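Only one protein chain is missing; all other protein chains are in place.
Chain naming follows the written order as A, B and C, and within any one chain the residues start at number 1.
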């Protein structure tokens, strides 16, 4: 039995805690959150106890900490966990600062603890099936990746102030998909964007619509397009062109019902947002974490992956600012 | 907290027990199965105790019995449960004999216990969304229902000997869908069929491929086609033509991955079989059962529904035998 | 150069005349129609002359007559053409009376002229591709055929008075598809139906919604469902279940445009009606006719096919009337 302390009882914390609690051989022992009500409510639903973070770290029975707290607490908690010799499951990103993310990676390595970063898309059944087929060579050598990644609607601009900007907040997932799917590192990054959805987002110095292009060391190409708003729902697709074919990952839908009437043929919008679309991915992700802990197999998404995605987000932000490509 | 005894630790028993155990406010207290190993293994996985059926009935703390044992035990267990004043969730069918099924329905009514029959298709998200749209009039008045219902492969003919024949074993679900979707009762039933898949099925006096047509009292039409074998997987679809449109329920697929190559455009086969396709339906079904128990709302699938589907299976069998239509 | 006389300048006559005129090696020389304006207009558009039917038959330069006039003129014109030793392309049906249709077939045979009946669905690119794959064994042995065949809307009941009823008017195409796709003859036919679309259709003794089931000599099954009204357009599909797979023929759409918005995902309705859906089929059909004339290869749709489809329509009508199956 592995014992876990969950740090953060917000939306994503509740998802992970429920999935952890349902895993055989795993017990959520503590929930830690400064918002007492959230902590208590989550703790009750998974049969855990509310304690302080320090108490959780101090308990030698705790094997694993799941860091699902706000972004600006991640790097400090990773550091504590490494010092306390706890294995770490940490929601993306490691930190909005690449140097601090690198420091986390070094601390984790030095401490010899396991650390996985929560890029849940790698566990999405559709995306992962694409990766497996690529690995089997079913479309030959991958050459071009096109990623469409759109949220159903923009959060209030004020909320985005602390987000690190669209590249670090939203596209970090897509940068990870880029590295994972093409299996290569970026050599050239060009980004552009506009504020088309909400003028207040421009006022805080951010954009809401972006287009990023990457070329890898071996010449593979990737285009990512994103928007904070897709009126038809959460749009999460990618396509890989290979030398002998194409793999296209479509959206998931709530039902397979099609209605035909005088106005046309109608089917469901995509699953509403990430909690719905990635429901299976979140579940499979923590199962993978514990399976790797047990078998010693490497995580599918390491802290190094977290650092590299962060660097691409920085490069994109720099390219947007300068209007010119960034050579890595 | 409602306490449940699960009778039957086979494939379907394990599904229901796991779903029951995951329901808030529900505790699986007992598992009963003459196969000791199955009972023990299931009991352990849901935190229950293995006891005899009699012991389960005798415990006044038990509120509900879930009957997931072989078909030929259903009617007797329903009778016991009614006598013991336990609420009943019973897998379809009530019994292969309509008179015995009717007797069960009377016993349940006389005892005043709740009894729901497990026609899980009514809880399938796609099928249920179709029903809701019909109820809202989105395609006007329903006129024609076309049901395609095919298993991925036939079981051994010996296994089918005790099944009651294809109409009572497989099509009973489709007869229930017919009544549910068209909201009307059959006035005319015609069935035909062949043995095309496995000659041994003919030797035991059964068929493996069937076509049934029903006309309702108000003149609505329904065609059901079925086969014990679909090389591409479990095919579970229906379409309803209404006065102002069509609702088409497609198969569910494991992923939304599409591959294109020199041979064409390829997507996933349907979910493999009923345990996969109806995973959500089974979960929602038992949740509905306990919600109705609590609120007093009527079940979506009553014991009367079970009796009526059985009568249609009998009529189809009679029509196949005589080669002529049966007027109800 | 083959010279053709077209009998009938109505909707279907115009289609065929235009396709004939565009064929290399074919010249439409005469157009014959009692409605002088229609005849003149069509003749002008294809560079032909308006003459009487007798004059057309009398001209030894005419190789082929295309009979696209009203149904009740077909058998007489076929007889004349056989007597005049002209090859015949005749729109379906041969005649509403099976004995008269048989007599036509005999006359044609005796005269040694070529005669093809216009079952254009056999030339539809999608349907024909299905037939070719069946012939190549791509889904093994065909076992079950499900045909959905719906018009966008019912014509006035008065118009239907002379149609011969829904089985002879509409389903004759589907009966031909049944024979063509399953490659077997019916041994058992059962039909039922209702008048759900327009009560005036009941008043003239017809139905507007029908369900037919056929079993072939070798036990293959076919279900056909039809309606005079599909609010979403002309619905022309069939599916063949074979021992190793399924072939499903979908509707054709005007464009491949998909719109996604807050209300869902929307694509085009099917092509509006037969002139649109079967545009290619009509073109390929007459090309096939002249190719066979030249090479001596057998027509894909012979006059015998016309007779057999007619017999099935009669059987279905008899079954509807008696409420019982007809054994052939």
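The definition used in the following text is that contacts are C-beta pairs under 8 Å (C-beta built on N, C-alpha and C of every residue); 3 or more make two chains touch, one makes a residue touch a chain.
Only a predicted model underlies this, so the values are computations on that prediction, with no experimental measurement involved.
Visitor: Give the residue, chosen from B:103, B:187, B:202 or B:231, that touches the chain omitted from the document.
Guide: That would be B:231, which touches the missing chain.
Visitor: Write down which of C:117, C:231 or C:247 is the residue touching the left-out chain.
Guide: The one listed residue touching the chain not shown is C:247.
Visitor: Give me the chain A residues in contact with the hidden chain, please.
Guide: Per the touch rule, chain A residues meeting the hidden chain are 139-141, 143-144, 146, 148, 150, 188, 190, 192-197, 209-211, 213, 215, 219-223, 225, 227, 229-232, 235, 239, 241-246, 323-325, 327.
Visitor: In the complete complex, which positions of chain B touch the hidden chain?
Guide: Chain B touches the chain not shown through residues 231-233, 260-269.
Visitor: Can you name the residues of chain C that touch the chain not displayed here?
Guide: Within chain C, the residues touching the omitted chain are 22, 125-126, 129-130, 133, 138-139, 244-252, 254-262.
One rule holds for everything that comes next: only the chains that are shown with their structure count from here on.
Visitor: Hey, what angle do you get rotating chain B onto chain C on C-alpha, to the nearest 5 degrees?
Guide: Roughly 180 degrees of rotation.
Visitor: When the C-alpha atoms of chain A and chain C are each averaged to a single point, how far apart are the two points in Å?
Guide: Here the centre of chain C sits 57 Å away from the centre of chain A.
Visitor: In chain B, what residues contact two or more other chains?
Guide: Counting only residues that touch two or more other chains, chain B contributes 139, 244-246.
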